[in-house]
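Shown here: the complex without one of its protein chains, the others still in place.
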Amino acid sequence: MKKNICVIVASRANYGRVKHLMMAINDHPDLNLILILGASTLLERFGKAVDVIKSDGFKPDQSIFYVVEGETLSTQAKSTGLGIIELASAFENLNPDLVITVADRYETMATAIAASYMNIPLAHLQGGEVSGNIDDRVRHAITQLADYHFVCSEKSKNKVISMGIDEGKVFNYGCPAMDILKQEKLNITNELMRKYEGVGHVMDWEKPYILVLQHPVTTSYGKGYEQISETLYAIKAIKNIQKVVMWPNIDAGSDDISKGIRVFREMNNNENIYYQKNFSPEDYARVLNNASCCVGNSSSFIREGSFLGVPCVLIGDRQEGREHGPNIIFSDYKKESIKQKIEYQISIKKYKPNFLFGKGNAGKLIAEKISNLKLK
Amino acid sequence: MKKNICVIVASRANYGRVKHLMMAINDHPDLNLILILGASTLLERFGKAVDVIKSDGFKPDQSIFYVVEGETLSTQAKSTGLGIIELASAFENLNPDLVITVADRYETMATAIAASYMNIPLAHLQGGEVSGNIDDRVRHAITQLADYHFVCSEKSKNKVISMGIDEGKVFNYGCPAMDILKQEKLNITNELMRKYEGVGHVMDWEKPYILVLQHPVTTSYGKGYEQISETLYAIKAIKNIQKVVMWPNIDAGSDDISKGIRVFREMNNNENIYYQKNFSPEDYARVLNNASCCVGNSSSFIREGSFLGVPCVLIGDRQEGREHGPNIIFSDYKKESIKQKIEYQISIKKYKPNFLFGKGNAGKLIAEKISNLKLK
Amino acid sequence: MKKNICVIVASRANYGRVKHLMMAINDHPDLNLILILGASTLLERFGKAVDVIKSDGFKPDQSIFYVVEGETLSTQAKSTGLGIIELASAFENLNPDLVITVADRYETMATAIAASYMNIPLAHLQGGEVSGNIDDRVRHAITQLADYHFVCSEKSKNKVISMGIDEGKVFNYGCPAMDILKQEKLNITNELMRKYEGVGHVMDWEKPYILVLQHPVTTSYGKGYEQISETLYAIKAIKNIQKVVMWPNIDAGSDDISKGIRVFREMNNNENIYYQKNFSPEDYARVLNNASCCVGNSSSFIREGSFLGVPCVLIGDRQEGREHGPNIIFSDYKKESIKQKIEYQISIKKYKPNFLFGKGNAGKLIAEKISNLKLK
Partner (left out) sequence: MKKNICVIVASRANYGRVKHLMMAINDHPDLNLILILGASTLLERFGKAVDVIKSDGFKPDQSIFYVVEGETLSTQAKSTGLGIIELASAFENLNPDLVITVADRYETMATAIAASYMNIPLAHLQGGEVSGNIDDRVRHAITQLADYHFVCSEKSKNKVISMGIDEGKVFNYGCPAMDILKQEKLNITNELMRKYEGVGHVMDWEKPYILVLQHPVTTSYGKGYEQISETLYAIKAIKNIQKVVMWPNIDAGSDDISKGIRVFREMNNNENIYYQKNFSPEDYARVLNNASCCVGNSSSFIREGSFLGVPCVLIGDRQEGREHGPNIIFSDYKKESIKQKIEYQISIKKYKPNFLFGKGNAGKLIAEKISNLKLK
């Protein structure tokens, strides 16, 4: 009998991380994919990743709304609580043999708690990473709850083991997000990108551009408005190049960031800036690969960015302690230093690829390992 | 200005653990106690610890019902979710400077998640302990979420540090549950115990008795009925001694244990067995101290039991890997072996006191340390 | 294509009301039964009606725990809230063409709100009844939310229409609870009843007995303990007859009633009283039919009782304003007057059958009507 493997995709970023694993599970003769979509994947404001996921051919077994609106610290906690309640009911109905949860956000925590309290074996992707801020706590707490650990680097593997986890349950096959980079052609054309609407400047994707993606930082909750404003005025000051600004994910404080972007846009509507909520994982990889420089604090800059060698200015401390390739330069939140560092990075053009987070075959390896696990 | 220190008491067992810390916070000139009662402390079926807490002079700032009834694995998860939602609202209203959470059960997890997602500094009591079963996961996950760690033994301190926690945030002052043992006279009299109603045999507390307290074991969910039945028939087989049987706590599976006790009671109502739901922490300490032998899997047998030197037969694997004194003998779930081991332990009478979990002054030391912490 | 008709059974009493409708839906060529079990049907403490339902051959499509434990007024509200959340997710998955909700309790309200806010056509059973207390509000509120109204008497039909409901949507086929009375042989034997365990006196079902079933009354929340005690001491004072005492349902205040029963039982354990949580609907009908007198405030005494002509002493104001047959005598909560009225009723033996609530063919008529409704 096939094993039922339940993947919960709860954000745009999640999907990019697990897509190739989902494909590998679907393709595996001994595995059956159960797909639950939840949280911001379903929300208009966050680009409705559900549409991309469906158009990729996946059929969700259940779609669950459990985001308590507000993006404050307390609604983040409440969303976790509601997620646990809803996922407990879903797991009771769907009865999976293994649940897979990804990374370190509150949706991930909700999945981890629901599964582990229900005695359902839990596999965690991206454990053991260290970013130096509050996300580490959630990530490490999930590591403690999980049964199996599919880490993305040797350093992460060592970290997970050092926390007292049985070495035999920790597997480093790299990050499935790399699989997209390896298996797709990542050149960009206007034709390919025509399907995206977005707002503002009409992009010529075949010409140079800067990519901005900056999320709120939980530990400096309340400062997001200023932080993003500094970044936006920094890129405004760099002339003669297009800019792509993406909206933040749904963490506490994303309202502040979004407001900063909206206010900036109203007051600067003739700048050559294009605003977008969501790309498919492949197209996001294209946008990243072809950027002259990426700016902000997305973990994709570190992970996919290092694989692709894209120059990056990493702002603030959200990724401070994280393992990274040479493509990363850190900056504080000051407009002037951001601007200078972007200009330097643009001058570099491209770094050498770095395979810190895997070689692009993680999905298949993980699926195969899962098929061999002796689940209770 | 005084620091507002929020203690959440969410079960009968919690209260015994933190009572002396709550007293020490109340007595401290720089600290103000905020008390939240939740979960099974409020429930008739679990002995309404709230009545004892109030009669001890504590005034709860908020009482919150968040147990989803059913005692299945999924309701345990749902109770955690509902607890997070409710506690997030409570914290928003009460605005504490520090939240204190105790031990390793789902209510503890709810507190830990609500506080840490709301950026409220979190102190955890009893981290770093190892019992060898699923509770370890929750306990270690909470360790990863907490800011400050008040552990109960040197071994636990080393364990917490080994998990990557900053040594400067880990403090071993022993367990405040020991304070009760040190600071109270623990002789038992019929007069003292007259206030308890209970069911069944009318106890002569001044004569010998066996104490039984056996909780469900999450990892063997569904087997509780048989497990408790073996224990009860084992004690039935030991004649000429009274027995005190306490009802289990609210974990998944407690319905099974309770049913086992009820069915046994119906079919064996002439045995000299007394049934009770709840004692005050001091009276529980008396009952434990004067037992000829305690039987089951309560962690109090290990913790308080070792301090008091009470002979104990510890059944099953719920406490398997836990640090313990010489007063503990382990047994499997078989009636015959339980009976033999009880008889052996009764013959010992009393072990030497063992101060593995502290010397009985933890409450004051923890309160003093908290008053000196530089909370954000 | 068959219409998917979703019945939510959320309490022991619910099941007796809709069982024959569920059978009729199952038997109908154009209808498909979707069965959701929720709330106290799943709980050990309330007799786990789920076991009876399954042994009757029904297969629940989903079982949902949504009772917040505590039986206070606030947990009753919270259970309603949690029920709405859970049922909304369930309806989204199961996608019914019509939802059926029964009577007037909080679980019924949860069903009504979830369905009506989701634009799913809603049929309500037992609308338009008037009991003269707070249940009326909930019942009438549900009437306002529902699309179709299957009432149980002409008086109820007129009441529903008088509230502004379109006459064409109100149907009086009687109450499906009567179907059990019509279609089953209701003689009782010890052999038939051997399967029930229960506690206390060993019944000789073939000899006379009094039946007690008394629920908490929301508007006199906090007085349940005294109220049931008066009743129990009244039946104790009637010698030479067996008594069957059933535990109350899960309303706010049922803890008080249960405690009253438990305390009475402890102090009076040699009386010839048998305690039971739950019977199958047929066996409950037998127990009722053969009682010398029924005592308490269950609506079944009015409804089934009038059909069967069972003498009844109805205590307090829970059913005060309700339409009823001649078998009912009302009493206040005083022990002495309860006792006298029971003795009078026992002397009557049996009243003539009264078909106020239907003739025993409601299930089929309702199913047929549903099959002809033009649902959107």
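Letters A, B and C mark the chains as written, and numbering starts fresh at 1 in each.
What we mean here is this: contacts are C-beta pairs under 8 Å (C-beta built on N, C-alpha and C of every residue); 3 or more make two chains touch, one makes a residue touch a chain.
This is a predicted model, so every value here is computed, not measured.
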* Asked: Which residue, C:Y15, C:F65 or C:Y106, contacts the hidden chain when the whole complex is considered?
  -> C:Y106
* Structure fact -> Where B:N14, B:T41 or B:Q62 are the choices, the one touching the absent chain is B:Q62
* **For chain B, residues in touch with the removed chain** => 62-64, 82, 85-86, 89-90, 92-93
* Structure fact -> Hidden partner sits against chain C at residues 73-78, 80-85, 87-89, 91-92, 106, 109-110, 113-114, 116-119, 134, 137-138, 140-145, 159, 162-164, 218-219, 221, 252
* Structure fact -> Omitted-chain footprint on chain A covers residues 42-45, 65-72, 74-75, 78, 82, 197, 199, 255, 258-259, 266
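Just so we're on the same page, only the chains that are shown with their structure count from here on.
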* To do: Averaging only over C-alpha atoms, locate the centres of chain B and chain C and give their separation in whole Å.
  => 40
* Asked: chain C: which residues touch two or more other chains?
  -> 82
